[in-house]
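Have a look at the structure that comes next, please.
Yeah, one chain of the complex is gone here, protein chain that is, but the others are all in their spots.
Labels run A, B and C following the written order; every chain starts at residue 1.
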Amino acid sequence: MQSNINFDESALAQRLMNHRREFHRYPEAAWREFFTTSRIASHLQQMGYSLCFDEEIIKRDSVMGRDADLVAKAQERAISWGADLQFLAQMNGMTGVGAILDTGRPGPVVALRFDIDAVEVMESQDDSHRPRFLGFASLAPGVAHACGHDAHAAIGLGIAELLAQEQANLTGKVKILFQPAEEGCRAGKAIAESGWLDDVDYFFAAHMGMNVPSGTLVCDPQHFLCSSKFDLHFSGKPAHAGIEPNAGQNALAAACTSVTQMLAIPRHRDGMTRINVGQMHAGDGRNVIPANAVLMGETRGENRELNSFMYQQVERIAKASADMHGVSVDICPQGEAIGLANDPELVALLESIGEESGFTQIFREKDFGASEDAGYLVDRVQASGGKAIYCLVGSDLTAGHHNGDFDIDESRMLPAVKLLFNAVKATQAKYAGQEIIYS
Amino acid sequence: MQSNINFDESALAQRLMNHRREFHRYPEAAWREFFTTSRIASHLQQMGYSLCFDEEIIKRDSVMGRDADLVAKAQERAISWGADLQFLAQMNGMTGVGAILDTGRPGPVVALRFDIDAVEVMESQDDSHRPRFLGFASLAPGVAHACGHDAHAAIGLGIAELLAQEQANLTGKVKILFQPAEEGCRAGKAIAESGWLDDVDYFFAAHMGMNVPSGTLVCDPQHFLCSSKFDLHFSGKPAHAGIEPNAGQNALAAACTSVTQMLAIPRHRDGMTRINVGQMHAGDGRNVIPANAVLMGETRGENRELNSFMYQQVERIAKASADMHGVSVDICPQGEAIGLANDPELVALLESIGEESGFTQIFREKDFGASEDAGYLVDRVQASGGKAIYCLVGSDLTAGHHNGDFDIDESRMLPAVKLLFNAVKATQAKYAGQEIIYS
Amino acid sequence: MQSNINFDESALAQRLMNHRREFHRYPEAAWREFFTTSRIASHLQQMGYSLCFDEEIIKRDSVMGRDADLVAKAQERAISWGADLQFLAQMNGMTGVGAILDTGRPGPVVALRFDIDAVEVMESQDDSHRPRFLGFASLAPGVAHACGHDAHAAIGLGIAELLAQEQANLTGKVKILFQPAEEGCRAGKAIAESGWLDDVDYFFAAHMGMNVPSGTLVCDPQHFLCSSKFDLHFSGKPAHAGIEPNAGQNALAAACTSVTQMLAIPRHRDGMTRINVGQMHAGDGRNVIPANAVLMGETRGENRELNSFMYQQVERIAKASADMHGVSVDICPQGEAIGLANDPELVALLESIGEESGFTQIFREKDFGASEDAGYLVDRVQASGGKAIYCLVGSDLTAGHHNGDFDIDESRMLPAVKLLFNAVKATQAKYAGQEIIYS
Partner (left out) sequence: MQSNINFDESALAQRLMNHRREFHRYPEAAWREFFTTSRIASHLQQMGYSLCFDEEIIKRDSVMGRDADLVAKAQERAISWGADLQFLAQMNGMTGVGAILDTGRPGPVVALRFDIDAVEVMESQDDSHRPRFLGFASLAPGVAHACGHDAHAAIGLGIAELLAQEQANLTGKVKILFQPAEEGCRAGKAIAESGWLDDVDYFFAAHMGMNVPSGTLVCDPQHFLCSSKFDLHFSGKPAHAGIEPNAGQNALAAACTSVTQMLAIPRHRDGMTRINVGQMHAGDGRNVIPANAVLMGETRGENRELNSFMYQQVERIAKASADMHGVSVDICPQGEAIGLANDPELVALLESIGEESGFTQIFREKDFGASEDAGYLVDRVQASGGKAIYCLVGSDLTAGHHNGDFDIDESRMLPAVKLLFNAVKATQAKYAGQEIIYS
């Protein structure tokens, strides 16, 4: 099988760079990607895609880690940045967009997924930081595209453009998902449960970087961790700490007890587990028994059972810590990642098209060692009878993911576009009965 | 008012010393005073008292801190020491004896109380320790009369002898209680609830020493602390600590959590509180998740409400600590002290007869600062319409109470006997309508 | 002795109210009283007082609990509210002002002290809250005069006005201190150590409310608690909580350990102690081992030894908690209160002039039960050979101190002014050899 598309690669590379840099300037954190979504939707509409928003792609009941106040402020800022009011209306407060290209011809339903949110990290102020000296640094202090999702969104627009242009030579249907709120694994479940992917035959997703160097493709990353993100809200009763210390119900003490105890959840026979409490904020004054405390934590496990063991312990400890101090506790899920297992058929497919797509090294396995919201989408597609894959597109980095100095190798976006285009073509060929020869 | 009894004081003093030294040689800890009770009962029977044992003086359901195994071993040892088998049979496993002298003449019911148990302390092996070089040191390693109850028991026999001898000049009824298990406040409640003291008009109790020097009488000690003694038994599930740490339910961890948290019970606006965990024993091996843990603790408070506040926190913490680690907990009360408040009338009475009884200094108040099982008895008498008092009989000490070097000034037993005898006479005179002039 | 001043009481009462309401509208928390100081200074200058700022009244090295960033912001806000730039320049970042009225005639140096800072409390939004429906509610969300220092500042201006007006009839020197940062006991030590009060013969301070009803004067409040305010800053090392949890140094865990352990500092034989951690803020992300944590706490004790015992434990625990988790800790003192003991001569003086000043009930003692920054000032004056007093001026309150619903009885400001005026006159009379007859 050969991809036979003709296009001006260097012009496309230039457009990818422009897209990426615009997204980089206007970074928006999870569930707040109003400007980003608006810009993407505008491009997609021009290319002729039909667009899906809000409950078409997101089951609201399953949304996690979305703060209404922060969302409202983000919406206002997006407007001040020039977001399209009509698209904002369609979003109805829910970011992200699904695009559909229906050829009308028989063929497979192929889905491509790109995550678009930034992370809450202060971008480097160092003059040697490329986005800074090239003039596309983050305009939002404390938020930055330090994970490469700006590139993912750009790649999504690139492949959308290519597919639209090649539409006459395509069959079936292509669905392109620009996913919000991947950070913290907050949206995956709600998108999966919306059912938007239920008719999908082939699902492709990719991540740039991840310690894979420029030029390398990893087709079947291993060890996607299951994870549960949670907030604990302890509520007690204030009292003057000097005058009647016995009258208070100490929420801070309960929170501290829970932290110490959570860190002591036993190790598990069956493999790797993790627990962290990353933040705590408690109390309002110095001389008042603190009546409120919130902490933000996460569990992880090598598989669902292990993560589930950890999370059950968290629930027990939260409850017991509250009881211990006579306070109440709300356990608020904030995100969740289940594992992710690629379909061997698609692994072989990617291995066979890597080279022609511009990769110089093709590896099968590499340890992923982190969590990915795409697990929910992969799981849903597989449960509905489709096949799915998540791969790693190498990119030299200037610093680790989520670091303020992080920057990607922009030249690696083009091979990603070509890889996905070739993948779409290959699945259509297969559907048409053509044998795919995995080189 | 003048006591007009004639007796050979020096002969009585000698007998008091003999009694005290015998009790000192054969010390028996709480609920294990079989030899001691047997010896006392034997003397009382000879003097003509009618005796009450077991459920006549003790409500079995209210007994605290009594270990059946230790009791059984103590009974065997008492037999080996020569305890009277007939009295043992009457005791039926419950130590202590109540003696009644009924004159048959109208008059008040006066009760006198003496506690008889030793403490679990290793007596000094120093050759300069008086019981040692005079040859009446403890024969039971690890148990000693280091609180002066040997003297109390001797004083009880002394006053019993004097009353029996003076019987013709007495009226009403005298009840003498030789109380077991004062240490740890384990018997008071059960004796009170037996009802044996319900007909009492006047109740007297005394303690030797307590930082009061020889020659001094303190008539109205203050601040008897309320206290609850408790054991916590945590039960979990063992597991190999290397092979499957997740499978255990860690009782030791739960116990440790409860200790840390109990020590952090908030201070109270209304006054002094205390918490202590004095012992912990947990686990059976090094490489097994420990499935059992027992700890021994106590709360205290300046009044019942404060002690109750502390004990409720203990209960909550015990429960929450167990829940935290998925284990179960039994909270086992082991003793309890309520406060103690003397009747002013009897305070004045003691003040008026101190000097003639041989005391050179009479004080009204002194801080007690500890707990006393007599509180239950005083409370019961007062609730039944009687009057009660607990006083301190000074005695120079060689070391503090519960110290292995502790020894009393034996010469101070005689004034105590005289004080109580004069007190009995005074109450009878009052009952007869004679005015008691408080000098 | 009779005060013979003639003035229009109702006009003064009206001015006191106006002053107080203006201060109430523009509340500024500790070390941020730029607008407040500017307004006070402006009035004092007009009355003819010579003014002292910055290092004249404050020893900078002894300042506690002052945050440069918050101070800078407060200064900007004060400017936006219309603070006088010239006074701001004189303050040089340090709020508060000392005013001197020097009669040039021989006589005593009398000092009057008024604290002027607000507390960080959200004022009631309830329409029935008087400052709200009368239109002088706080313009600074989260800050309110919920402790009555607005009234204190107004009383200070009232007495300043009266003294200036009566200047011809006065002798010696009067120093009026408008003290910043009383809340948290942050400024007292620095002011005392500036030496500004070292020549003072008589020192007077008063607090409104404190559970004393309108019309009542308490001349000698008891039990001013010693207290130490502190922040603990824990610094560790971040690490990805999933990828290498072992590489982090967990500052949040150290902070939680220290909280649990501080709450468990043993009770003390010698009397009342307190410990509280009122706030904690730690960590930046959910999935990062938290590398920073700050907590804000305080100890108290019935006397200096007890507070010192508590604070030494805090230091030990902070250090050990840091060592436990391999992090570092900075222990930052944020405030300190030592006790306060009035001079009996001044107690008697106030008792003698209460009635003529407009109080209907004069009490000698009442439990204070809290801490007061004035302790440092009283202590300094007494150490320098002067006499000092701190009294309570009754005022019915709508809610407790530091409560958002707190409001005072404005009509009680006038008696306070008269009391202080009479006190100044009385000390001058005494100095002149006139006997003061304590009625």
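Brief remarks on what is shown
FYI, contacts are C-beta pairs under 8 Å (C-beta built on N, C-alpha and C of every residue); 3 or more make two chains touch, one makes a residue touch a chain.
Just so it is clear, the structure is predicted and the values come from calculations on it, not from any experiment.
Shown chains touched by the hidden one, complex as a whole: A, B, C. Taking the complete complex into account, B:S371 is the one of B:S352, B:S371 or B:S395 that touches the chain left out. Residue B:L263 is the one among B:L263, B:L349 or B:L414 that touches the chain missing from this view.
Touching the missing chain, out of A:P266, A:G339 or A:G386, is residue A:P266.
When the full complex is taken into account, the listed residue touching the unshown chain is B:A253, out of B:L16, B:A253, B:L340 or B:I389. Although one chain is not drawn, its touching partners on subunit A can still be listed: residues 260-261, 263-264, 266-267, 272-275.
Against the chain not displayed here, subunit B makes contact via residues 120, 184, 225, 227, 229, 241-243, 245, 250, 252-253, 255-257, 259-260, 263, 274, 276-290, 293, 296-298, 300, 334, 369-371.
In the full complex, the hidden chain is touched by subunit C at residues 243-248, 250, 253, 257, 261, 264, 266-270, 289, 309, 316-317, 319-321, 323-324, 326.
Simple rule for what comes next: only the chains that are shown with their structure count from here on.
Closest to the protein's overall CA centre, chain by chain, comes C.
Rotation angle, subunit A onto subunit C, C-alpha superposition: 180 degrees, expressed as a multiple of 5. Taken over every residue number at the interface, the positions common to subunit A and subunit B amount to over half, indicating a same-residue contact. Between the Cα centres of subunit A and subunit C there is a gap of 51 Å.
Note: centroid distance subunit A to subunit B, computed from Cα atoms, is 71 Å. Listed for subunit C are residues 260, 263, 274, each touching two or more other chains.
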